[in-house]
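Left out: one protein chain. Kept in place: all the others.
Moving on to subunit A:
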Amino acid sequence: MTALVSASTRRLRAILGLTGGTYLVLLITILLPLAAMLYFSFLTVTPIGGRTASFTLKHYTDIFTKPLYRVNGQRSLMLGFQVTLICFALGYPAALFLARHIKNRWREALLLLIVLPFWSNGLVRTFSWTMVLTDSGLVGQALQAVWPGAPSIDLMFSYPAIVIGLVHAYLPYMILTCYVSLQAIDDSLAEAARSLGASSFTIFRRITLPLSLPGVVAGTVLIFVPVLGSFMEPRILGGQQAIMLGTLIENQFTASFNWPLGAALGFTMLAVVILIMGICYPVLKKHLSAN
């Protein structure tokens, strides 16, 4: 009995010793700041600079009653869905092509090109679009020179401009996650399906797509969540269209100095994300349990 106890104690100690450091880092960098923000979201004013704050639920009741937040929340959700969908529509075929038809060094080179945008600053990248999405920019002028009377490509300060900027920023996530999933599928599975009489389309629908679903899900989560809270692209490229949940939150922290409201908005968004994941979970679990 004593031997058993000491064995389990030793085991516990080993687990604590091995994982303790990681949990400490997570505690300091994520859990504590989050807890502080959660606390702030229930305060009347930002408790910095000698101001006295008291407890309130006002921010949360505002969020759920004032149309401003509901409308912009819906706009952000819509943006999230659209950007994710476009990333999937562009990224999945690209990943499939890369995994199936490109070999060896060409594949490495193309993968490098895909991750290349990550090496440049996001702000610089976004500002670069302002030069592309206008008729007076380099691209616009070149187009007019080659094709006088070409249709205008001036999309600056419009909703499509935000979508273009965000798709450009997040597309690599979808390509990479889908590529990893697709590449892990054994070629002999497709051969087996073909020998059993399946057409190329059937093979894709019943073998390739279901087996690459984990990559699609990972890409979707990696894109949808940050797009929901994005503020840089809407602000720089969106103009009049810039008001989104992300920019509203950013405003509370940078312009209005209303941290409690910003924190409350942030936690509401987190709750929405968790809610969406919760709704999708049973469906995903069914399809992802294979591997």
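Here is the rule we go by: a contact is a pair of C-beta atoms (placed from the backbone, for glycine too) under 8 Å apart; a residue touches a chain by one contact, two chains touch by 3 or more; residues count from 1.
The rule is simple: contacts and distances are computed from a predicted model.
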item: Identity of the absent chain, which is to be given by its UniProt protein name, from "Phosphonate C-P lyase system protein PhnG", "Imidazole glycerol phosphate synthase subunit HisH", "Spermidine/putrescine import ATP-binding protein PotA" or "Tetratricopeptide repeat protein"; value: "Spermidine/putrescine import ATP-binding protein PotA"
item: Option from A:17, A:197 or A:282 whose C-beta touches the chain left out; value: A:197
item: Hidden partner chain, touching residue among A:52, A:65 or A:188; value: A:188
item: Footprint left on subunit A by the chain that the document does not show; value: 186, 188-189, 191-199, 202, 206-207, 210-211, 287, 290-291
